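Left out: one protein chain. Kept in place: all the others.
So, subunit A:
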Amino acid sequence: MQPLGTKENSLFRSVVKFYESKQYKKGLKAADQVLRKVPNHGDTQAMKALILNSQGQSDEAFTLAKLALKNDMKSHVCWHVYGLLWRSVKNYEEAIKAYKFALRIEPDSQNILRDLALLQAQMRDYEGYVDSRSKMLNQRPQLRQNWTALAVAHHLSGNYKSAEHILNTYEETLKSPPPKTDIEHSEASLYKNTIIAESGDTERALKHLDEILPGNLDKTAVLELRAKYLLELGRNEEAVHAYKTLLDRNTEYRAYYEGVEKALGLNRSDAASLEQLAELYETFARKSDRLDAARRIPLDFLTGDKFKTAADSYLRRMLNKGVPSTFPNIKSLYVDHEKMEIIEKLALGYTAESSSNGSASAEVNGGHSDRFEESVLYFLTQHYNYHVSRDLEKALEYVDKLIEMNPKSVDYTQAKARIYKHYGNTKKASETMSRARELDVKDRYINTKCAKYQLRDNQNVAALETMSKFTRNETAGGPLGDLHDMQCMWYITEDGEAYQRQRNLGLALKRFTSVADIFEIWHDDQFDFHSFSLRKGQIRAYVDMVRWEDHLRDHPFFTRAALNAVKLYLELADNPELGNPNSSNGTDKLDAVERKKARQKAKKEQEKLDKAEAEKKLANAKKANATGADGEIKKEDPDPKGLLLLQTKEPLEASLRFLTPLLEFTPQNIDAQNLGFEVQFRRKKYLLALKSLLAAHSIDAENPKVHEQAIRFRQFVNDAKDLPSQVSEVLKSQLSFIPADTDLKRYNLEFMKRHSDNPSHIQSAYNVRLLLDPSSKSAVESDIQKLLDHPEITLEDGLRGLRYLDDWKSDEKTKDAYREAAAEEWPEASAFQKN
């Protein structure tokens, strides 16, 4: 520590105060005053660095902090600040190192210990966290939250016994019971209870729960836990009662109904139980006219005539009330084909009723309202639009009738747009959805749908324009900036996919990267709660959050963007020209015409976008400092179009940012494993490629991609000469589902025969045939077109066929012929139409 004079010393203290109260300008001024007198004062330089960092001058801050350390290596302040700077740039390893240096100099500093502990919690270094929290507790045992914190550290590290022990020790120090409104105490007791239960001792957990139950403030949680414990312990009579109590409080939670069923020993798949089950739900339903669950659940387990009767009364009830969500509420029953047919017949029967007594106010069957008639037609529209029961012509017929009856209905017009979507006609779909939007321009839901349909039709500019009707457009970056700030995942992903379809790979990659960035923000978001939650005392919620954050990236928002990004990087790896902004985007001569068209369209879109952006900039020019919605100072994005991302020299390495979490958090996702193989194979990491192939094989041995990859890999292994012997040993022994002496052509033919009723498998077999025999190209091309006549073919298969032709670099004539044939099969589908 460098000594200061009295005046400077008090100035220094004011620097700290100004920093803590975020009066940065004053803080800097005071720091400079000290430094004028003592230019090399390390602590002051460090504090100044901290303030500079808070003002967004990270580089200057680091330079100054390093200088401070040079001047005063033995100052804990300098090391602490150095750690804080690393923390602010999210380099937690370096930050932890710096904090540990600081602690070596000042072992008792609560502030440094706390900062270290928070990072250890964030990094899931539970051993270190227990250590730091023990020290903090020793220093300040009078604070309850220090006890709780150590218990949490033990708990998260899996040590239930120590966790409980710490909480008990604190409770024993309480001289009188805390007041009943003490939420921290109430929560701490429940937290302890969940620890006991998680340790597996349900008996003791129940006993403890009964002790803390009177007066505990979270009644819902207490009742839920009690019912659960009773059921687990086989105290069924009490469990029934407990679950019924819960149902009195909340009639719409299936877990409670299931609890009652289990406690009564009823089993839905056991015919003997069905009678009792039906009765049980009837008693529930009788309690109130407003319950849905008690009426809807029996449809899940009833069958045959009983199902028909129950479904009839359920549907009539809902349709008479005019509930537009009746169909979404029952469509899951369609996994059972018989139930689907019964429901279809019932609904068709209703149309006959409503038309027969449609004349004036006939009151034949209890009197149906117009509402009933409309509801039935809307139900049938949705029925014939749903993939399991799809008949788009019928759906269109019904919806047109509805629109005639009620031309101003947003719902009906929206339904019509969805029908066009299922026809594959993205253009008509988006036009129709735009009409739906215009029917209620103040409704954001329909506005959102409209933008989504525009993106599906590759109209990025129009979609953003639509979104901008509800975004905060004064945000830096305009509407798109606001959508990023508000973490609007679906839009960013769909925008990227639309660019990907248009071959604007830069912007596509830009968007997928943004999604990954937001997931990083979500991961960082938990940081403050490591301390906040201890102050709030809501520990169970905190533990829930920590556990969620641990597998954050298994979320489909991440998966979808990540799969797209990896595919894009694979393309870049196979065709480095794509990353070159001056190249013609990978045009090969064969399909020059098509590429040119696509490019021109993309260029037009881009020009529109540029123009819009330029106008925005002009409008914002007056605001000198662009700030985001959250007051952060926004730096200008140096790569708004993603061109720098595209120019990566190592696309395969770059893809790992997406691939690694995919494989770690969603190993059961077969698409992820398929891509894992592709990337690792190209990286020549053959054992990792094998690992993904085997994982995919165990998820679905008959998956078309697995089939293609297995043959490619077998061929490679058989031909490989210069592999390290260990690697080739493992490959030989592990790739056993397709042995070395396999006749690959025959293997492929057998696969095709096995799956003769599945077009996607057949396409895959064609692809393999071409791989094994390049001379079969024209035969394969003609076969894949003939496949369009396959009785089971879907639009999705048809589109995939076109992508295979792309992969095979088939010429334009072949593709035109394919498109023409496909257009006969799907006359509405935009993808096969000319232009």
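The rule is simple: a contact is a pair of C-beta atoms (placed from the backbone, for glycine too) under 8 Å apart; a residue touches a chain by one contact, two chains touch by 3 or more; residues count from 1.
Rule of thumb we're sticking to: contacts and distances are computed from a predicted model.
As stated in its UniProt record, the chain not included in the shown complex is "N-acetyltransferase complex ARD1 subunit", which appears among "GST C-terminal domain-containing protein", "N-acetyltransferase complex ARD1 subunit", "Ribosomal RNA-processing protein 42" or "Rabphilin-3A". Among the residues A:33, A:54, A:351 or A:715, only A:54 touches the chain that is left out of the figure.
The omitted chain makes contact with just one of the residues A:2, A:173, A:668 or A:734: A:668. Contact with the omitted chain, checked across A:218, A:344 or A:400, is made by A:218.
Across A:183, A:643 or A:727, the residue that sits in touch with the chain not pictured is A:183.
The set of subunit A residues touching the chain not shown comprises 20, 22, 50, 53-54, 80, 84, 87-88, 111, 114-115, 143, 145, 180-184, 210, 213-215, 217-221, 223, 226, 241-242, 245, 248-250, 252-255, 290, 292-293, 321-325, 328-329, 331-332, 335, 410-411, 442-446, 448, 470, 472, 485-490, 521-522, 525-526, 528-529, 531-538, 540-542, 544-545, 548-549, 554-557, 559, 627, 629-632, 665-666, 668-669.
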